[in-house]
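Notes follow once the structure below has been shown.
Only one protein chain is missing from this complex, and each of the others stays in its spot.
So that you can tell them apart, the chains are marked A and B in the order they are listed, and the count of residues begins at 1 in each.
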Amino acid sequence: MRVPLRYILLRILMGVLMLLILLTVVFFLLHILPGDPAREMLGEHALPSQVDELRHYLGLDKPLYVQYVDFMTNMFHGNLGSSFYSGETTVNELLYALPCTMELSISALVLSVIIGLPLGMAGALKKGKVPDFVIRIFSLGSFSIPIFWLAVMLQVYVALHTGILPIQGRNSFMLAPPRITGFVTLDSILTGKWSSLIDSLAHLLLPSVAISFFYSAIISRVSRANMIETLREDYILAARAKGLTENKIVYKHAFRNAMLPVFTIIGMQLAELIGGAIVTETVFNLPGMGSLLMQSIFRRDYPVIQGCVAAYAISIVVVTTIVDCIYGFLDPRVSI
Amino acid sequence: MHEYSKSTAFSILIGAIIVIGLFSMMIFGPFILSYGPLEIGGNALAPPSLNHLMGTDSVGRDVLSRIMWGGRYSFLIAMIAVGMSSLIGTFSGIASGYVGGKIDRLLTLLVDCLYAFPIYIMAVTVAAILGPTVVNLAFSVGIAYIPRYFKVMRSIALSVKEKMFIEAEKCLGAGSFYIIYHHILPYIISSTIVLISMGVAQSILMVSGLGFLGIGIQAPTPEWGTDLSSGRNYFFNGAWWVVFFPGLMIFLAVLGFNLLGEGLNAIFQERGVETYGT
Partner (left out) sequence: MALKVNNLRTYYFTFRGVVKAVDGISFELQEGSILGLAGESACGKSTTAFSLMKLVSPPGRVVSGEALFEGDNIIGMKESEIRKIRWKKISMVFQSSMNALDPVFRIKDQISEAILTHEGIDKLEAEERAKEFLERVGIERSRANDYPHEFSGGMKQRVMIAMALATYPSIVILDEPTSALDVIVQAQILKLIKNLQEEKRLSIILITHDLSVISAVCDRVAIMYAGKIVENSSARTLFKHPQHPYSEGLIGSFPRLSQPRHSRLISISGAPPDLIDPPKGCRFHPRCPRAMEICKREEPVFTETDENHMVACHLYT
């Protein structure tokens, strides 16, 4: 392994630190919140004694610091409590929602890269000329479009009016594959249900497109900038001096070098995407972590709110660590 | 006068036009409008007409005036958010970079943790918890951008330290402070201006996003994102103007500030002033 163990451990440590800080902040902020979860759950007509009983049952009447300590110790044992609303363990709720978000994020990222990377490269190669200008305008425009606006418009104009693509959800009725991993595309492949696969992909398309405009703009800009920088390097001039054709210079030397930092950025975009999907999930009614977070906020479902924050933090750490490890394999300069 | 490349001139021009246009619309608009934002002045869900240039919403309020008033909130929150985060980020960044040592390392660690976390989730959670007042929203949006200012200003502070050290070695005396003042200050100013411009753009996006999700500005107060969200159902049934125009305004506002920021960045670069390129 080129990437040392020590480095991974450091990353994990930072992740744990981030987790602790975030959860502590969220925990205390939540308890500042006006509103009483027990009362919310029982409704307006509940008797005070019933509310008190429920509060006691939920452990909400203990002193704040005791609740905090309980919460932290529980968390280290993998126990995130149970949803106030559904009664399901928080962990289960999260495990149900996470694959949906991951699937959407990954497909949006793939689309963003497919669109953004070539555009960025083309812009760099034609720097200063008309195609570059057009690409940059397009990028800036995509970067400025609010994702929810785009999502709603796509939903109505493409799905509703033309009927080509589905309006919402992950699968049409009766076409959902049996749940193995939670990724509907994977599950369809694993169980060989091809109609489910097509259905799943169709449902993923519009949400991914809505997200990818924004992120492809970022990727396009970054890859363009890196490509321009790389093309200025001496070794590119050396390659040209050696008599190599322009194509070879660009695709063999320039591309490989320019892609290294871009790769890291793409990884970071994935981390951001995971969070940014929240709006798209709301528009297209996808049962991911974004929807879960929003619902639990409205329901004052403390354990789930905290659980979501924790889950996001953990996924970020995992994603960035994996990206760094892969980077270590790609760049020969990263050594022990 | 410097000759700037065409694309730079274009960015600045269009960006400035849009921003100035929006500002004047917000400041002067309410005076020339015929309807107030809460006023029920027409039939519900009337399509755009001469009376109501952007149509009316589900209750009969004029969409155009709601947009103009709504813009005020978006801008206000964005300005406060950017102001707050740039102040906090700049001062802490410069201080941390200058002081160095363990404090610097600790702060950088904390900021890196914050930086890694997705902006949206943080804003959503904090906004949801604190509640939808203007200040709270500005706080939720702003808190996500502090790391960016921190990092940039810190690296500037570090480069200042390095330069001072070198200058001291050359024993230039008072001259060194003069040089640094004239060389570093432009760097700080240029970076800050660009970051603020882009920051306002992103803040407007975020504020309207929060509004859309229901945890931003609450109805019946006009806000672009909130209005868009309440208009969704009617959009399904054909009333496109309740969704299209609010979204368009967000797009234009964000585009304007982004163009401005880009253009300024390019101007600084072409003039040879160091700047933080986004």
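Here, contacts are C-beta pairs under 8 Å (C-beta built on N, C-alpha and C of every residue); 3 or more make two chains touch, one makes a residue touch a chain.
The model shown is predicted, which means the values in this text are computed figures rather than measured ones.
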Next item on the list: Consider the whole complex, including the chain that is not shown, and state which of A:Ile180, A:Ile198 or A:Leu237 touches that chain.
Entry: A:Leu237
Checklist line | Contact footprint on chain A, counting only the chain that is left out | finding: 233-235, 237-245, 253, 256-257, 260, 331-333
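As a convention for this text, only the chains that are shown with their structure count from here on.
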Next item on the list: Averaged over CA atoms, how far is the centre of chain A from the centre of chain B? Could you give it in whole Å?
Entry: 23
Check: Inside the complex, what are the residues of chain B that reach chain A?
Finding: 5-7, 109-110, 112-114, 116-122, 124-126, 128-130, 201, 205, 208-209, 212-215, 225, 228-229, 232, 235-236, 240, 243-244, 246-247, 250-251, 254-255, 258-259, 262, 277-278
Item checked: Residue ranges of chain A in contact with chain B within the complex -> 14, 17-18, 21-22, 26, 29-30, 32-33, 128, 133, 136, 140-141, 143-149, 152-153, 156, 160, 221, 225, 271-272, 274-276, 278-279, 282, 293-294, 297-298, 305, 308-309, 312-313, 316-317, 320
